[in-house]
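One structure is given here, and the rest of the page talks about it.
All protein chains but one are shown in place.
A and B are the chain letters, set down in written order, and residue numbers restart from 1 in every chain.
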Amino acid sequence: MMIGLDRAALVKMIDHTELSAHSGEKKIANLCSEAKSFGFYAVCVNGAYASFARDLLAGSGVLVCVVAGFPLGAGTSSAKAFEAGEAVKNGADEVDMVVNVGALRDKKHDLVRGDIRAVVEASRPALVKVILETCYLTDEEIVAGCTLSVEAGAKFVKTSTGFGAFGAFPDHVRLMRRTVGPDIGVKASGGIKNFKDVWRLIQAGASRLGLSASVGIVEGLSLYKFAPAAWLEEEIPCHICPSRFANLDKQPKAVYAYYKKKCLECPHADAYNKFYE
Amino acid sequence: MNGWTGKIVKVDLSRGTRESVDVGDSARRRYLGGRGLGVRLYADLCPVPKDPLAKENALLFLTGPLTGTLMTSGRTQVVSRSPLTGTICDSSSGGNFGAALKGAGIDGLVIQGRAPGPVYLRVHEGEVEVRDASAFWGLDTQKTQKGILEEAGARASVACIGPAGENQVPFAAIMNDKDRAAGRGGLGAVMGAKNLKAVAASGNRAVDIADPAGYKDLASRVDRAVDKNPVTGKSLQVLGTSVLVNVINAHGMYPTENFRRGIFNDAEGTSGEKIAETLLLRQSSCFKCPIGCGRTTRTKNKHGEGPEYETVWAFGANLGISDLAAIAEANYACNELGLDTITMGGTLGCAMELAEAGAWPAGPKWGEAGRLLEWVTETAYRRGVGAELALGSKRLAAKRGRPELAMQVKGMEIPAYDPRGAQGMALSYATSNRGGCHMRAYMIAPEVLGHPVFLDRFSTAGKAELVALFQDISAVVDSAILCRFLQFAVGISTFAEMLRVVTGLDFSDEELLSIGRRVYTLERLFNAKAGFGRADDTLPPRFFDEEFQTGSSRHRRVRLEEMLDEYYAVRGWDPDGRPMPQTLAELGL
Partner (left out) sequence: MAGTVSVKFYGLMRRRVERTGLEVPADGVTVLALLRLAEERAGRTFLDELLDREEGLLTGTIILVNGENVRLKDGLRTRVRAGDIVDLFSPAGGG
């Protein structure tokens, strides 16, 4: 009994990630070494390590992905564009930029689109992914963010920085995939811990994964492959729903209230209402 | 040849002859080494099950292709038919002995016949010598090792039996490197029945590695993974396996007084934390092992290794004993005399319940810590109360007219996890090829510890598939040979990679799994010939009929029937648990 996903396909969906502020050369070197051994698609690092990673990965086939305007996305377009351009000069094959979240919430769509376009232009020939930071957005805002990203020439939309209130959820990935269609990439990132999480996200439409627990997850694939019944039991919907993880400490009040309302109106509420505070 | 040496030595103790054998690339590819190859060779040598203590029975010591290479690769597998259960049985031991056999230039030993007098085998530079061991016969395992090392040279590694093996106690252990044990199944008795006191091995032959650069890279990756993982990197080293006492007790499934209860009032006083506070001198490690789960300990008057989780339970909660020093000293005694602690403790627990029930008035009584040493010693010499304890719980309880009071599966005593607390563990015990064993499929990992993923321990859903998978993976790890604790940090894909870089053969996850399945099924076939079937894939009535009244596993019974048919289906066995022709064809059996 095997799931239709083999290791060779899985590793090519993974951006092996190390973005902590406190990570130095040793951690980045380890990251690159693991990426080479396992054949991950890319490593994802902060700008200061772009050329370091490029040199370590030279000739290996593993790409370098660098973040820009990260993690807040609230810098000026020209600053983000410069950062992206410099990263590409230093060896980045892909740029993960953070959208101007505040402007998106303010519905300043031209600003948002222009901001992304600036980075896309500055990054050529590298491909750009736009991080929406779904934990701060309503569904409507996520849809808008996706649409603007595609209009501006980005090739991927991405859920999270991993430093926000929460990370990737199947519901959001599903929404993003529905919005961008089959030809634009959807990258799930943030808080993905094991193969179970990965499988749900892939089924929801993710075509790339930002992981730091990549090695364990690839190992997990083997176990799941051979004994799917045990691993893939239906999850209680609330356990994988972003509404459940809404956090007044970490999210704008309006977003928190939005999720709580969704929870109340959820068709599963009756069956699982013991989880509602 | 990469990995293997390509040489196995067959020894006929009756005639004193030795013969080199090359089992061939196909056998090595399909069974690897260790348990897998051992079971294959054993089944070929003894197609009709023989009396385990007869001279025709074979006793095998096997290493694997990874032995002597990566971390934890010093282990050995001993294979034969168990005098305790009558099933095929492989017994695993840590330490250095396996690496020493490899260094001595051989993949393993196949021993048949019976020596006319006490002998030991000296393995060195690909040769096996049969030497007189009369000077050592009668000595305990520690003195034996010391004495043989004086003859063989201090760099040798010695595996030997003590008085229990010499007296053919059916749960006698084979001890090596001081205090490491091939305990379960009583293969020490098989050794004793052959008048084989010990095997000493030494040598400098390095293992040939197919891909040295890949090996180096992989070795450092595994090193990092083991170090980063909280279980292998911290917990096992600091607190050892007995850290589980409080865990299992908190789950209400810590078997107390012969599995009558699930909570022990003094779990705390016999826990890993307590050992660290009061008895621990330092941790100890096996060959090339950074995990270091071993405990070098001392009581007021004695010192030694352990006790491990299973032993602290077997002589503790299982008997209503909370005197940690007494438990430790009983453990040291088992190491010296060469006895399996789990069966010893399981038999004592049964005996105590028999005594209480009036079926054995002169038998041991609950909580009598002061008599532990006496019981253990008497058992090794089969005298006094030990004459009956040496039967093991199944035969003892049957003899005393209360067979249902033996907590055993297929004759082997059930270890320190009550199956009413974890349905998957219940299935694991019931379908283990060597009887009541927790290691064939360690379901406690997902069901209690939440590793690698957390499962509801009271659910039977999906457990059958998982038990079969874990049984297969365990068979692979036992054939490669590496330490099972590595599984907390790395998975089957890494094992496949290890075998690739060392042997140069292109093993994949799938192939490894099918090797595991092949080994498990071959064991099952042997057991079928020995008369085991569905009726033996069960548990004592206590687990179906009685419930705990307190604790978080209260009001639970084992629901084996819900899982057993599914398990047979997953395995490709018929409803009587016999491997079907198509399954055998797929595995090339």
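The criterion applied here is as follows: a residue touches a chain if its C-beta (ideal position, glycine included) is under 8 Å from a C-beta of that chain, and two chains touch if they have at least 3 such contacts.
All of these numbers come straight from a predicted model, not from anything done at the bench.
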Selected from B:Val231, B:Cys289 or B:Ile321 as touching the chain missing from the view: B:Val231
Touching residue (missing chain; options B:Trp137, B:Phe485, B:Phe507 or B:Tyr520): B:Phe485
Selected residue (touches chain absent from view) among B:Val23, B:Val79 or B:Ala445: B:Ala445
Hidden partner chain, residues of subunit A it touches: 162, 166-167, 190-191, 193-194, 238-239, 244, 274-275, 277
Those residues of subunit B which, in the complete complex, touch the missing chain: 229-232, 234-236, 238-244, 246-247, 250-252, 272-273, 293, 308-310, 438-439, 442, 445, 448-454, 456, 484-485, 488, 551-552
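As a working rule, only the chains that are shown with their structure count from here on.
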Whole-Å gap separating subunit A and subunit B, where each centre is the average of the chain's CA atoms: 45
Subunit B residues within the subunit A interface of the complex: 217-218, 221, 224-225, 446, 452-453, 455, 461-463, 465-466, 468-469, 490-494, 509, 513
Residues of subunit A defined as touching subunit B within the complex: 1, 7, 30, 33-34, 37, 194, 196, 215-216, 218-223, 225-231, 233
